[in-house]
Each structure stands twice: as C-alpha cells, then as structure tokens.
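My questions all concern the structure below.
With one protein chain removed, the remaining protein chains of the complex are shown where they sit.
Up next, chain A:
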C-alpha cells in the first residue's frame, strides 16, 4: 500500500457567482504520478493553484505529509516541499540557463558552490548541458519548459505539480518530456500533472482524477476512467454517450 503524500480534503473555491471548485477531495501517493483531467473550465488550474498557495481555498484542507498547507503562501508551500511549473512557462529571460536553475537552489541552502554544482547537474539531466550559458530568452519554447521544470526540481521538492507541460510540443518533444517525468518519478518525487494530451496522460499516469464543473467525477486507473460514461459525457457531450450505448 502506498503512503499518501498529498491529501486534498473537500476544497472549494468560488469567484463571485462562479463555483470554480466544489468540495474536491483526492490524494496523491508517494512516488505516484497522478493525472488531473477535465475539459476546459473544469477547475483544474484553480485546484492546482489552491494546492500551490496561489489561491486560498474557501473551505477544506490540503494536507501535505500530514500538515495542513491550505492558505499558505507560495514560498512557504515551496519550502514545505512542493514545486510547480506554469501553464505558460515563465523563465527569467535575461538570466542564462545555469543562473535560472541556481535561483531554485537558494530555496534550500545559501551555499553558492553547492547550488551551482546542482544547477550544472540539472542542466545535464535536462539535456541542456550545451546551452548552459544561453540566455533563457534565446531558448525554444520547449527548452524553456524544460528549464522551468529543472528550476522547480532545484528546489528539491518531494511533490511536483506540472501544468500542461507538453502544450504546443511536437510529438518527439512530448516523448522526451514523458521520459523526463518518468525519470523524475524514479528519483522518488511524486507528480501531480494537469494535461490535455490524452496520449501523454495515458502513458504517464498511474492513476487519474477527472473534474467537471469543479466537481470530481472519476478517480481510478487511466484505462478504466476514460471509458466511464460520465467522463465521456464531460468531454464529448450527452449525444456521444447515447450513440455509443
């Protein structure tokens, strides 16, 4: 039985008249890759932002390794051991690759030599060793995504939140990212991934949870969940489900 690293208990978030997330509960096991699915506007990013500290939940708890981190600020969440990437990558454009990676390292230690050593290792791990002195502004969109991922890893997290990491990537780049995520999991880091590309989610996730209109509608193994009528209805509509029946 896997131990739970993240336990989301009944979190909700309302923006004015819109209930973005309603009483959402799920958990992530240690060393698990959990896919968070749902059509556009389902509340995935809102849930993601509540876990990462960018939004305060109206109700509920977010237990990370048993401690409630709901409402904590992003830097405290990071220091607790949760790192994140963004839907639109946000590299520090006028810093080079190594400097970008080093920023993440200062989260754990002030030892500049150790941080630099780790950043050099991370550049190689990402396959960006030859670009270590390149300014982030001069990187391709996919390399920027990888850089952001590496920067998050430099904070030495135990849980990594990834928001649509293969959006806009070519098939070969998506394959490279899938391989990277697997290697990250092999390092003992749990992963919560929000993704639209089904091929990626199906090949990566140990388990998936599906949201629709802010509510959890399915939780289980990827192959089983994607065949569930409620999930098909959320993605393709009622008529599609009826036509299959």
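As a convention for this text, a contact is a pair of C-beta atoms (placed from the backbone, for glycine too) under 8 Å apart; a residue touches a chain by one contact, two chains touch by 3 or more; residues count from 1.
We adopt the following convention: contacts and distances are computed from a predicted model.
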item	value
Name of the absent chain as recorded in UniProt (options "Branched-chain amino acid ABC transporter permease", "YeeE/YedE family protein", "Thioredoxin domain-containing protein" or "Predicted Zn-dependent protease or its inactivated homolog")	"Branched-chain amino acid ABC transporter permease"
Which residue of A:78, A:139 or A:159 touches the chain not shown here	A:78
Given A:92, A:213 or A:235, the one touching the chain that is not displayed	A:92
Identified contact with the non-displayed chain, of A:45, A:155, A:190 or A:205	A:155
Among A:107, A:167, A:202 or A:232, residue touching the chain not depicted	A:107
Where the missing chain touches chain A, by residue	52-54, 73-75, 78-79, 83-84, 86, 90-96, 98-99, 102-104, 106-107, 110, 112, 132-133, 148, 151-152, 154-155
